[in-house]
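Missing here is one protein chain; the remaining ones are kept as they sit in the complex.
Let's turn to subunit A:
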Amino acid sequence: MSTFKTTEGYQIIENWMHSKNQEPFSFQYKTWQKYHSGYSGLVVAPTGFGKTFSVFIAVVIDYLNQPEQYKKGLKLIWISPLRSLAKDLAKAMNEAVDEIGLDWQIEVRNGDTPTKDRRRQERLMPDVLLTTPETLHLLFSQKKNSRWFKNVKCVAVDEWHELLGSKRGVLTELAIARIKNLTKQLQIWGISATIGNLQEAQEVLIPYKDLKTIQIKAKEKKKIKIVSILPDDVETLPWAGHLGRSLSSKIVPVIYENNTTLIFTNTRNQSELWYQIILEEEPDLIGQIAIHHGSIARDQRNWIEEAISNGQLKAVICTSSLDLGVDFKPVDSVIQIGSAKGIARFLQRAGRSGHSPFEISKIYAVPTHLLELIEVSAVKEAVKQNEIEAKPPMVLTYDVMVQFLVTLAVGEGFDRDKIYKLLKETFVFSYLTLEEFNWAIHFITQGGTTLNAYEEFHKVVLDEKDGLYKVKSRRISMLHRMNIGVIFSEAMLMVKFKSGGYIGMVEEYFISKLKPGQSFILSGRVLELSTVKDMQVLVKSSKAKKAITPSWNGGRLPLTSYLTHFLRLKLNDALQANNREPELKFLHPMLIRQAKTSHIPKSDEFLVELMQTKDGFHLFMYPFEGRLVNEIMASLMAYRISKIKPLTFTIAMNDYGFELLSDQEMPLNEDIIHSILSIENLMEDVTASINASEMASRKFRDIAVVAGLVVQSQPGTRKNNKSLQSSSGLIFRVLEEYEPNNLLLKQAYTEVFNQQLEEVRLRAAFERISKSKIVVKQTKGFTPLSFPLKVDSLRNSMSNEDLSKRIERIKKQMFKFEE
């Protein structure tokens, strides 16, 4: 122990900190000490307590102690999920090494780095490189790239909880595996916020048996204050919807009471709308509030971020775009509009305020409709009990493997046996079979299994001279580099003023619905569409009062499983007449109405509502399991009913329940309802229902992009590879027809299973239902529970009817065809 304290490196750091009147937190000291002893590990600490310096200074100390062990070039690679994070982190690190008196080059490299800086880095890499998983893979696709990595001593992954569980996390695992292969004695460190499966998080990051590992948890805790903003009277909040406009008058005082407030909305669309709402409520705030989301021009976002840091803004309406990032010192309050849909996300957002150690984070929860009051109450309960979601890691993502293999083939080429060994060592591919690996090699070299069907497909070829797999075609190399990464995006168009000046991005399909002269809102401005040319949308300012707000797809988060658990608890509480929780009191009028029009399910009851309208025959069920599981249950119910009678269903689901709608009467009575809710043959039927639904084809969208089957159009670039345009749906169909054994198809189905289904949870739900009393109610109209499904849900369809029969019937029914 004492030996570390007496090292020269530690002494220098101790003096440096003394000079600033600082002392290390105990978790920082422990990290330095363990790093010194050769450990790898995971540091778990709340934001604001200097978790960056736990790992960074550890490397500095080691260098100061034994500079002779370090060679020129890259020593530390710092991976962070966000580009915007890197710039400020590099600044802080540079300041530190300057003060310490170390001549290290610390630089950022990501998609925003200018070409001339990249070329300079490629000639001589800095000592520390702050980068993203995608940029690392791009480096792997360059010629002779291994020389950059051979002297790396440490890879640090910042905000690991944010990457884990996503394909970006898989890219990170693969990047580390390759760097470890190229170096001697690599140390791997992760930094994470608290999540439910920290031990697993550590094993995913550091699966290597030859490394000593440790988990270091900070004792320091962030104090959080949660305030619910409630309406004055109970009738104010609507049954459904997601805007919450009715509470805007309560938000303005919060903005004034605090220095700077971050207002989180769940979608970009909502943030644009809320910007307008707040200005309508309080016009004096103009110039003091701003919008920040992923589709706003980067320059503008940078400006806003700086303005927040300097305390120039009273409030910023933002989306997950500001979930992570640099510490904004002036921010002392956070408002969450609508449900954060998860406990971890809620805490993360709360933590953006009161950033300095020991300051209190303050978050105001603003429900947008009545049922969300229960969510607010559920989150509070979860925080109280300190229950935070786990982030289950992804496994066997064949699409990322295919991309990685091609990346290496574009770069230096790869040796088949060595790369198989490398993959097997990672967590994600530890269960990869040789057969599956061989399939991937076959897929990238031959295209498919049918003999002679893939003439001219020479994506990756085996170089007989050195036995390495390589990409020889420059066109394929170029296309592949453009598609490296795993973030799927809709085709985006840049929005510019005719007179010059870039405003932001909108999805192509949104613009395609507008006609020149029509107005829309972006970045808080009303714009009039002039023309669309060369992937650019040209606009001018508009004075129109009314305009459409783009709805960017995505961003509709499902409720996490942990939260649904608390939700059911709270719903049950809400039913107790003498409940004193303020949020739940507001629910009483709605519950009375539900009791009048239908029934209030008690904790040992399961409610089924049936209704007939001019739309057709409706079946509603309320498992309260979150949207993803509800969707699976809905497909399963549709499948089981259609086994009794072939039918076509439109399925709608939200976080609370689902609706099956059919144009024909469903064969339902109490007995049949019991039998379709049976736990028997559960998994067999679920598998069959997934195969019959559109879910897999939807999952295939990003698989196709990651595996390079669909060429993404790059926002802003004019090259659009017209002759290679196709939709993932078309490719899905072609593969199902001609290559049914393609592993990427299999992956689409397993992703539905793994990410959405959670067998354990589904089984538990069915067990719960089987023990419940099933209450079937015929209702005359929509009830407080079914109404939200009508107005705000995602839709799907499923049919096991013959298409011709469906058409015949539609023709007879109403003859309502439209373009």
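Convention: contacts are C-beta pairs under 8 Å (C-beta built on N, C-alpha and C of every residue); 3 or more make two chains touch, one makes a residue touch a chain; residues count from 1.
Definition applied: contacts and distances are computed from a predicted model.
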{"item": "Name under which UniProt lists the unshown chain, selected from \"Acyl-CoA dehydrogenase\", \"ABC transporter permease\", \"Phosphoesterase\" or \"Potassium-transporting ATPase potassium-binding subunit\"", "value": "\"Phosphoesterase\""}
{"item": "Residue of A:I476, A:V532 or A:L557 touching the missing chain in the full complex", "value": "A:I476"}
{"item": "Given A:Y10, A:F443 or A:F700, the one touching the chain that is not displayed", "value": "A:F443"}
{"item": "Contact partner of the left-out chain, one of A:S662, A:Q712, A:T750 or A:S786", "value": "A:S662"}
{"item": "Sole contact to the chain not displayed, among A:I286, A:A453 or A:I487", "value": "A:A453"}
{"item": "Contact residue for the chain not shown (choose from A:T115, A:S499 or A:S723)", "value": "A:S723"}
{"item": "Residues belonging to subunit A that touch the chain removed from view", "value": "406, 443, 446-448, 450, 452-457, 459, 471, 473, 475-476, 479-480, 512, 615-617, 648-650, 661-663, 708-709, 711, 723-724, 726-727, 730-731, 734, 738-739, 795, 797, 803-804, 806-807, 809-811, 813-814, 816-819"}
